[in-house]
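Read through the structure below, which is laid out as structure tokens, and then see the notes.
For this depiction, one protein chain was excluded, whereas all remaining protein chains were kept in their positions.
Let's turn to subunit A:
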Amino acid sequence: MATDNPNADGFGEVSRVRGIAFEYLSFGASVFGLVALGVLLVYVAIDAFDLANASPEWLLTYFLTLVGPFLAFCLYSANDPEVTRRALGALGGGLVVVAALFSAIEAFVAPIPRLNWQLAYLFVVAAPTTAYLAYVGSRGRLGAVGFGLLGRLVGGVAIGLAVGTLFLVFDALLWFLAYTLGVLPAVGLYAFGRVRSAPRARTAAAPVGLVGLTAAVFLRDVVATYPSDLIIYLWTIAVPVAAAGALLVADRSGRTAGVLVGGLPLAVATAGGFLAAGAGLPAPTVLLVLVLTGVPTAAYVSRVVDVGEGVVGLALPFLLAAGVIVGALIVEALGVPAPDPWLDASYLTEAPSRTPSEAGLYPAIVGSVIIIAMVAVLSFALGVGTSVFLEEYTPESGPLGTLTRILQVNVANLAAVPSVVYGLLGLGLFANLLGLGIGTAVTAALTLSLLILPITIISAQEAIRSVPDDLRRGSDAMGATRWQTTKNVVLPEAMPGILTGTILALGRAIGETAPLIMIGAATTVFRAPDSLFSRFSAMPMQIYTWAGFPQADFRYGVVAAGVITLLIILVGMNGSAILLRNRAERGS
């Protein structure tokens, strides 16, 4: 750096002011968008959770019972005096600075609407510090175990709810037949072939499965009596999941552990399912949530106990749950006025309404889940197929190379087509010409699949390209055909990257609104869709509709809650995509 040289006097002077000003200007520019977004998100969170009406006592109670123990856990896991000092310094110093600054602005400049210094402290100091400590803590063994358990619990609940939602639309009876006649025999044959190394049995698996599926479709209307829904889910999902978990664990740490890991959650889930049926709750969903949460959790606990490191970390979920309960008890006992959040359980489980306090997002959430599930299958299959074709099957030069280049340019251009135009395509082609219906879930899923297909292809191509060529050559040298190389070497290596890209693209699809408007998706539906051809609404669609309502309660309350719900789902999806990528990077 010429300007830093203290011996430069002899060469004349260079002013550093301009350079320093420019550096800070460019730094300011790069955080401008982020700060703007951050402020908007703070406001929308305050509106959704009604934090403007939260009394300081309420905030303090939960800060002490929930956030405090969590921070202590992270600090204990990080086990680094430097981090502890820094964190406590930030929390303590931040309190003084924020309170002083905030009061000064309020006194001398202008009052800041719907914000007090406690909230400012919460969002400006406490939230970033917590995020930082969670990051640092998760790198310790203890924290990794705690967050791993927490992640499995939350992920299991989310997947269980999503699967339960899908069966609102897809025919459970057909699935029962298909599973019993097709999937189960095929998997059984394949596993038998694998274990006994009988290649014939493995080859036979696919045809047997196909025959079974066909038979299921034919028998669907012939069979008159079916077991109850709960038994179907128990037989087709809960038992296989438990069995898979049990087999995995038995392989690793012995038969007893395997039986425990499979059997215990299955028993709990079955009991929970029947109890829920008695209590009038949706029993199948309860069963699914319990088993899909229980089995991975139990498998994880068994592994942690086996390894014997950071077992204390397993206490994290209990710590958080205890924090919530104790906080609620204290609030109740002291009679502290609590905020009345818009985003609560009834918001997520009830239909939209004209009165803001009764409005809910449930049908829209169901619509979104169903569309995204279909989009995921379609765009994943098409995206992987296209990218494999472009990367593995076409030459780079020659006349076929030209075709590859054309395809490549075409994909790049498709990625830049505005989403409304895809909406027009869906309206003109799928809804009207092919007669799939205006505003149906199928039309929406096809349209959105085409919309995110270019993004999926581009990221899948990158993942396939990053597989080292040595692996391909090695496989070729063993006499593998191109498909065998692709199936056995390239796809397994590239799969984490492909999945990451697909999930990120799905995040784009879940927030798209313009194509849904163009294909005539309903602005508001009061019942969850019950078939693929029923009219549906989706979360962004509902947000769009409500944003147009003039009442302040809708604008600042109901929509804010919807926005937060959508963003939480987005963060969850993108977060799992990033975790997947990090894990794959660490593994290779």
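Note that in this section contacts are C-beta pairs under 8 Å (C-beta built on N, C-alpha and C of every residue); 3 or more make two chains touch, one makes a residue touch a chain; residues count from 1.
The rule we apply is simple: contacts and distances are computed from a predicted model.
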Undepicted complex member, UniProt protein name, chosen from "ATP-binding cassette domain-containing protein", "Hydrogenase 4 membrane component (E)", "Probable aminomethyltransferase" or "Phosphate transport system permease protein": "Phosphate transport system permease protein"
Residue in contact with the excluded chain [from A:Pro337, A:Gly385, A:Gly398 or A:Pro468]: A:Gly385
Residue in contact with the excluded chain [from A:Ala127, A:Ala480 or A:Leu580]: A:Ala480
Selected residue (touches chain absent from view) among A:Ala178, A:Val208 or A:Leu425: A:Leu425
Sole residue of A:Ile457, A:Ile498 or A:Val525 that reaches the chain not shown, by the stated touch rule: A:Ile457
Sole residue of A:Val163, A:Leu181 or A:Val489 that reaches the chain not shown, by the stated touch rule: A:Val489
For subunit A, residues in touch with the removed chain: 1-3, 11, 14, 16, 18-19, 22-23, 25-27, 29-34, 36-37, 40, 43-44, 197, 199, 381-382, 384-386, 388-390, 392-393, 406-407, 409-414, 416-422, 424-425, 427-429, 431-433, 438, 450, 453-454, 457, 475, 478-484, 486, 488-489, 492, 504, 507-508, 510-514, 517-518, 520, 540, 543-544, 547-548, 555-556, 559, 563, 566-567, 570, 574
